[in-house]
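In this view, the complex is presented without one of its protein chains, the others remaining in place.
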Amino acid sequence: MSLMKDLTNGIYKENPVFKLALGMCPFLAVTTSVENALGMGAAATFVLIASNFLVSLFRNLIPSKVRIPCYIVIIATFVTLVDMVMHAYLPALHKSLGIFIPLIVVNCIILGRAEGFANRHPVLNSVADGIGMGIGFTMAMVVLATFRELLGNGTWLNMDVLGSAFQNQPLLIAILAPGAFILLSFIMGFFKILETRKGGCQ
Amino acid sequence: MNASAIMSMLLAAPSSGNQGFDLGRMMAIIIAAIFVNNFVLSRFLGICPFIGVSKQLDSAIGMGAAVIFVMTLATLGSWSVYNLLLVPMNLGYLKTIVFILIIASLVQLVEMILQKFSPSLYRALGIFLPLITTNCAILGVAVLNIDEKYSLGYSLVNAIAAGIGFTLALILMAGLRQRLELADVPPALRGKPMAFLIAGVMSIAFLGFAGLGG
Amino acid sequence: MTRARTFRGGTHPPGNKGLSSGKSIRKIPAPDIVRIPLCQHLGAPSKPVVSKGDTVIRGQEIGAQNGFISLPTHSPVNGTVTGIEDFPMPHRRSGSVVVIETESEEGGQIFEKWDDFHDHSPAEIIERVKQAGISGMGGACFPTYVKLSPPPDKKIDTLLINGVECEPYLTADERLMLERPDDIILGMEILAYTLGVQRCVIGIEINKPDAIDVMEKKGVTVLPLKVKYPQGAEKQLIDAATGREVPAGGLPLDIGVVVQNVATAAAVANAVRDGEPSIRRIITVTGQGVSSPCNYDACVGTLFADLIEESGGYTGDVERLISGGPMMGIALYTDGVPVTKGTSGVLALSPQEVRDIAEGPCIRCGKCVDVCPLKLVPSMIATAAENRRWQMAKEYGALNCMACGTCSYVCPAGRYLVHYIKNAQDAIRSGQGEGV
Amino acid sequence: MEHKRFELAMSPHVGTHQSTRKIMFDVVIALLPALAAATWFFGPGALLIVALSVGAAVLAEYLCLKFMKRPVSFAFDGSAIVTGILLAYNVPPGVPWWLPILGSAFAIAVGKQAFGGLGHNIVNPALLGRAFLMASFPILMTAGWTAPEEWRNGQNNPWETNGIVQEELLEMPNADAISGATPLNVLKQSFDLDKSADLANKEGNHAEALDLEARASGIRHALSQKSTYLNLLVGRRGGCIGETSVLLLLAGALFLIIRGVLEIRLPISYLGTVAIFAWVFGGSGWFNGDPIFHVLAGGVILGGFFMVSDMVTTPVTPKGRIIFGIGAGLLTMIIRRWGGYPEGCSYSILLMNLVTPLIDRFIRPKVFGEVKEND
Amino acid sequence: MNAGLVLLRVLVSQESFGDAVVNPVIVLGAMGLLLGLGLAFAAFKLAVPKDPLVEKISALLPGVNCGGCGYPGCNQFAEAVARGVAPPGGCVAASESINAKIAEVVGVELSDSTKLVALVHCNGGHSARDEFEYHGPSDCVSATLIMSGQKTCSYGCLGFGDCVEVCLFDAIVIGENGIPIVDRNACTGCGKCVEICPKDIIELWPVNREVVVACASRDKGAFARKACTMACIGCRKCIKACPVEAITVEDFLAEIDPFKCINCGLCAAECPTGAILDTAPARPKAYIDGSCIGCTLCVKACPVDAIHGELKEKHEVDSEKCVGCGLCVSKCPKNSIRMIGAKSYQLGQEFRV
Partner (left out) sequence: MIEMLKLGLVLMLVALIAAVALSLVNSRTAPLIEIQQELEKQNAMSEAAASLMPDDSLAFDSLSIDNLENPYASCDELLQVVKVFLPPDTSRIGYVFIAYGKGYSSTIQTMVATRMDGRVSGTIILNQQETPGLGANIVKPSRLIDHLIGMNGQECLLKKDGGTIDAMTGCTITSRTVVNSVRQGLEDMNEAGLFSDEIAVDEEHTEGGSE
C-alpha cells in the first residue's frame, strides 16, 4: 500500500514540475518536441531510479558529511552512462537533447529525491518513488511538449496533425524560448484552478 | 609536458595552434552570452534559482554576484582539468562527473572559507553559494566551453559574460516581480505561474537582441 | 506689482469663489441653544469646569486647559448650562459638548482691555493669547500660544501672515481682509512684537486684488502669490515667500519662520485689544447646494443647520456637506454639528460639483508626481498602502504627506490616494507591520 | 432632532474632469489622422486590419474580464482600443486578415489581463503582441510589405515608391538602383554591403570592396536627400500601417499635448537620443550618420509619441522618464545599426519596459525638505 | 566492500582492460580522495558554530538548495524556520512527512494547549443600521478613517473583509449577513486578522468554547438596540442563566470568561437579542451507568433539571433536556456519569490567552 502511495505520489500529488517547480531547465529546454520529451524523460527516470536505488542501498554506509558529494558522484555516473549509451545507440536523440543530458546531474529532482527520500527510506520504496517521480516528470514534459509541438510545428510525435495549411504558418513562438515560459505559466495556472475547484468541493 | 607547452595550450584554443586574441570575437561572445543567447531567457539554464531568488531585489543582486564569481572559478577549474588532464589521458567521457565534483567542492570550499574569514562577504555572497551547486548554468557554461572548444581566455570571457547575463535577467525579474506583487494578478497565476509568465515576456523582449553582434 | 511668486508642483482647481466673495460678512446672533465642543483645537480636550444648571456669562471659561498642547474653552453667550453630553462633531463621530441655553449675548467682559499692547511684555501677551483660547484658524487648529513661544535656540526672523486662502469656494479670509483690515494689521503688529521679528509679510493670492490693494494701502508688505493650490499650506507658503524649505519632519520654527492665518491675527487683535476670547469666527457658507451663499460672523456652538437655514436652506440635491474647503475639508453625514474655532466654511455641494468617478486602477500617468507639492510619489505610496505594505509606503515617504489632496484631485483614475496614504500614516504611526 | 444625512468620503471632494476613459479616447483620436494616411497609401486593406485588430482587442478584453469574473465595463474604457490600434499600426499592410486578430488577442490576454488588467501590465501590450507576431510569423511580418499607393495604381514598384528617390542615386557612379520594402530595409542593405566590402578586403579583392563601398555610400546618400525626407514626412513610403505619415502623427501628438495627456519628457528624450546616436553611429562609420533620416524613417515617431509615452509601462517620475527615453533611444539605434532587425523601435521600448520597475525604485524625486545626505 | 576491492584488483590486473580502466580509476579516485579530504579538512578546520535548532532542521531538509522556498539555500531556510519567519512546511522538495517532522522539531517548545481561533465579536452585519453612505476604498481600515465607519454602531463590524484578505489560510469568509465567518478548522490562530481589524472586534478564543458573545457595543441599551437589532443591550439575563458565573456585564456589554464557561449554552438561549451565540454543532449528553448509587447530587447540580430518579436508585438523564454541560460529571462521587456523543473539541484543556 505504502509502495503504491510512493509510486503515485510523484505523478500528481507531488508532481515535481507542476507542483514543486523542480527540474525546470531541462523541462523547458527539451520540450520542443514530444520525442525529445520522451527521450529526456526516459533518461531522467532511469537516473532517478538508479540513483534512488543506490543511495537507499548505501544510506547507512555513507557518512553524512560527504553524503552530498557521494550522491553527486553516483548521479553523475549514471548520467554519464546514459550519455554514452544514448550517444552510441540513439545518436539523433542524443544530438537534439545536446547539453541537457550532462545537465541531468544538476536536475534538482534527482538530487532532491536522493536526499529527501531515498536517504531515509528502504530500497523498494525508494525505487517506487523514483519510478513515480520519473513518470511524473516525463508526463509533465510530454504535456508541455504536446502543446509546443502541436502549436509550433503542427505535428505530434512527428505525425502530421494539424494539416499543411497550419504547418506552413505555425505558431512558431511555441517552440521558441518565450513560448515555453508562457505555456508553462498557463499550464501551472490551470493546475492551480483545478486545485482550488477541487478544494472548493470538499 | 613542459611549462611552455602548457602555457601555449592555455592561451590557444585546443584544436588549432594559431588562434590568437581577437577583440571582435570576444565582443561577439560577450554580446551573445549576455543578450542574444541569454543563459536564462534563451538557453533555459539556471531556471530554478532564477525563479527562486528573484523575489527580492537585494537577494537577486547578491545571487548574481555569487554566480559570476563561482562561474569564473568553476570555468577556470573545469577547463584546466579537462584540457590538461582528461584530454591527454583520453578520458573526455569523464567530464560530466569531474566537472560536477569540481563545482560542488569548489562551492563548498568557497562558502566555508568566506564564512570563516570574511563574514561580511559571506553575508553578502556566501548565503547564495549553496544554491549554486545545483545551478545548471554553472555546469552548463563549463560544458559549453568545452563543446565550443574555446581557449581558456575565451572560456573565462564566456563564463563572466554568461554570469552577467544571468544576473541581468535575475535583477530585471526581481524588479518586475516586486512591482507585480502590488498588482491585481488573477489568483490562478499568482506565484510561480506569474514568474514564468514574466520570464516569457522578458524572453520575447530579448528576441529584440537577435542578430546583434553576429 | 512684482511678479507673483510660488512653489513647485501644485495645481489650479477652479476657484468657485464668486458664489460668496461679494457677500459682506453678516453677523448672526447666537441660536437659542449653543453646543460648545470641549475639543476645538489640536491636542487634549479642555476639562469642563461647569456643570448642569450653572449659569455662565459670555466669555466665561467653561473648559479649562488640560495639558501643554491644549486650550481653554469659553462660553459665547450668557445662559444656563443644561448638560454636558456627547454630540456629533465636524471632525469626528462625536465629542463632548457643553450645552448652554442662550439668554443674551451682551456684555460679559472677562479680560481687561489693553489700549496699547506695547505696555505689556511678550510673555503677558502670550498668556493672554492662551487664556483667550486662540488656535490657528486656518484649519489645523494648532494652539497659537505654542507657536508664539519658540524654544530659545530658534531665532525667528520672519512672520508670515497667511492670507492665501487657496481652498476653492472659501472667501472668509478674503472678506475679513477687506472688511476688517485694521484687526489683521493690529494682530500682525502684536504677533511681530511678541516674536520680536522685524520682517513681517502677508501673502495673498493675486486672484484677490482688492484685498492686496487694501493691505498695501494700509502700508503692509504684501507678497503677491500665484493662484495655485496648495499655496496656503505652511511649507509651500514659506517656500514661495522665502525660498527656504522646511526640513522633512521639522517645523517652520527650524528655519526661523512663523506663519499665522489672517483670521488668527484678527482673533489675537481682538483678544489683546478688546479682551475678547475666541468665541466667534468668520465662516463661509457656500456651494450650489445652498440658496444664498454668504459669509457669516457666527459664534462657536452654532449648528451647521442653523447656518444653512440662515442662507435660505438647501436647494436641490445636496450630495455632500463639508466642513472646511473642498480640498481638505471633512465631509459630514449630518448638518447637526456645531461650529468650532477652526470651521472656516460650510460647503453644501451639489452632485455636479462633487467629483464622483468610479475608482479605477492606477495607470501610472505620473500626474500626481508632477503636482505633489512635497515631491513625493503619491501613486507608489498609495499602491503600497493599498496592499498594506506599510514599510514600503514609509520608504516612499508616506509620513511626509500633508494630505493636501492635490494628487487625488488630478488623478484621472479617481483613486483615493489621500485616503490610502492616510491609512499608511496611521498604520506606520501605530507601529503596524514592522518589517513588512 | 433629525438632520439631513449626506454621503461621506475622504477629501478632496472635487476633482479634475479628466478620467482614464477620456485619456484613452484622446489617444484614440490622436491616432486617427495617421489611419487616414495609412488608408490613403495602403488602401482599405489597412483600414480593415485596424478594424479587425481593434475588434479583437475589445472582444478579448471582454472575454478575459468575463472569465475572471471582473467588471466587464473595463473592456470599454478605451484602453483596449488603443492597444488594438497600436498593434495594427505596427504590422505591415500586407499581412493576412487573421494576423492582427491573433496579435491583439495575445496582446490583451497575455500582455495585459494575465497581469491583472489595465495599470498592472509590465510591458506595452501592443508591442508585446507585435513581438509575439514577429516571433511566430517572421516571414509574414517581414514580407508583408506593400508599396504606397500600390493599391490604386496597381503596380508594385518599390523602386520608386518605397520613399527613396532614385534619380539621385542613379547619378552616382557604381550605384545601381536599390530595392527594399522600407527605407530602413534599404539602409540595412547598405550596412550589409559594407560588411561584404570588409569581406572582400579581407580576401584581397580591393577593387570589389571599393565598388561595394561606393554602392553602400550611394544608398546612404540617396536616403539623405530632401526629397526622401519629404516622402517620409508625407508618408509616401513602405512601412508598417501606422508609421506612414510623420506629419499626421505629429498632428495627433500635438492634439495630445494640448489636451494635457502627453507627458512631453518621454518623447523628447527618446527622439533626442535617437537623433544624437543616429549621428554618432547611424552611418557607416562614426559621427557621420543622418539624424533626420533616422528620426523620420521607421516607427520612431509613432513609437516616441504613442508607445514610449505609454503611461502604464514607463517610470512615473520625471527623471525616470528621461532615463527611460534615453535608454530606449540608445537601444533603438543599437538594434538598427548592429541588430538583426532593420527597425529597433518596438523591441527597444519592450526592453526598457522591463527596466521600468528598477528605474522607479532607484530614481525618485528629492522629497520636499529632505536633507541631501539621505540620498 | 572487500568484494569490490577484489573485483577491482582483478579488473586492473587484466591486461585487456589496461589503461582504459586504470586511468579513470586513478584520476577519479585521486580526485575523490583529494576532494573528500579537502572537504573533510575544511569541515573540521573551518567549522563555524551553529544554532543546534538550525542544525536539526538542516539535517532534516533535503539539502538540494533548489531555492524553491524563496530562500537562497536550505541553511537559510532552516534559519528562517528556526526564527519563526518561514513556515515549517515551506520546503517544496521535501515530502510531507519530512515537513511534519520539521514542524515537530520547531514545535517542541509549543505546549499542546488548546488551539486558539479567531472569534468575531459582532453579529450585526446587515442587521446593523448604516448611518451614512461611505465613498472610498472598500476596506475596513479606510472606512474607519471616515467618522469611524458607516455603521450607526461605532463598535461593530464594517464588513469589508480586511480579515478575509489578510488570512493566509482562507479561514475567513464574509457570510450572507455581511459578517466574517471563521472556519475553526482552517484557522491557525495566527492573529493576522486580530491585528488588522480596525474595530478590534476579533479576538483569539479557545476553539472549544463554543458559546460566545457576538457583540462589542458598549453603547447604552436603547441606543445600541436602535443601531442594531443584534446588539447586546446589557440586560443581564445571561448572568442569571449562567450556572457557573462565567458571565459579567460591564458598560452594557456581556462578557464570557472562557476559563469558567462550560459550553452549556443556557445564556444563549436566554439572550433576548441574539447577541450571545451558541455555535456548538451538537452537544454531548450525560449518561448514567449502573454504578449509580442514587445520591441525587447530580440532580442538584443539573441546571436544567434533566436528571431525575429516586433516592438510592439509579438515576436517568432526560437527553432532550440535557445541555451537555458536564456539571453532573464532576459532582458524581462514584464516577458513574459519562458524557457521550458529538463533541467537536475536548473541554477542560488548558489554553493560552
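Every chain is named by a letter (A, B, C, D and E) in the order it is written, and numbering of its residues begins at 1.
In this section, contacts are C-beta pairs under 8 Å (C-beta built on N, C-alpha and C of every residue); 3 or more make two chains touch, one makes a residue touch a chain.
Predicted, not measured: the structure shown is a model, and the values here were computed from it.
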Which shown chains does the hidden chain touch?
-> A, B, D, E
By the document's definition of touch, the residue of E:P24, E:P137 or E:G189 touching the omitted chain is E:P24
Could you tell me which of A:T31, A:T77 or A:T146 touches the chain that is not displayed?
-> A:T77
Chain E positions in touch with the non-displayed chain are 1, 4, 8, 11, 17, 20-21, 23-25, 27-37, 39-41, 43-44
Provide the residue numbers of chain B that touch the chain removed from this figure.
-> 13, 15-16, 18-19, 36-37, 93-94, 97, 101, 148-149, 210-211, 214
Footprint of the hidden chain on chain A, which residues?
-> 32, 61-63, 65-66, 69-70, 73-74, 76-77, 80-81, 84-85, 87-89, 91, 152-153, 170, 172, 175-176
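In the analysis below, only the chains that are shown with their structure count from here on.
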Both chain A and chain D are touched by which chains?
-> B, E
Two chains share more C-beta contact pairs than any other pair here; which two are they?
-> C-D
What whole-number Å value describes the gap between the mean CA coordinates of chain A and chain B?
-> 22
Centroid spacing, where centroids are CA-atom means, of chain A and chain C in whole angstrom = 69
For chain E, residues contacting two or more additional chains | 32, 35, 39, 43, 64, 66, 68, 131-132, 135-136, 142, 145-147
Among all residues of chain B, those touching at least two other chains are 48, 51, 94, 97, 101, 105, 133-134, 184, 186, 189, 194, 197, 200-201, 204, 207
Contacting chain pairs, sorted by label, are A-B, A-D, A-E, B-C, B-D, B-E, C-D, C-E, D-E
Note which residues of chain B are touching chain C in the complex, please.
-> 181-182, 184
Chain D partner contacts - residues on chain B that touch it in the complex = 57, 171-172, 175-176, 178-180, 183-186, 189, 194, 197-198, 200-202, 204-214
Within their complex, chain D touches chain E through residues 5-10
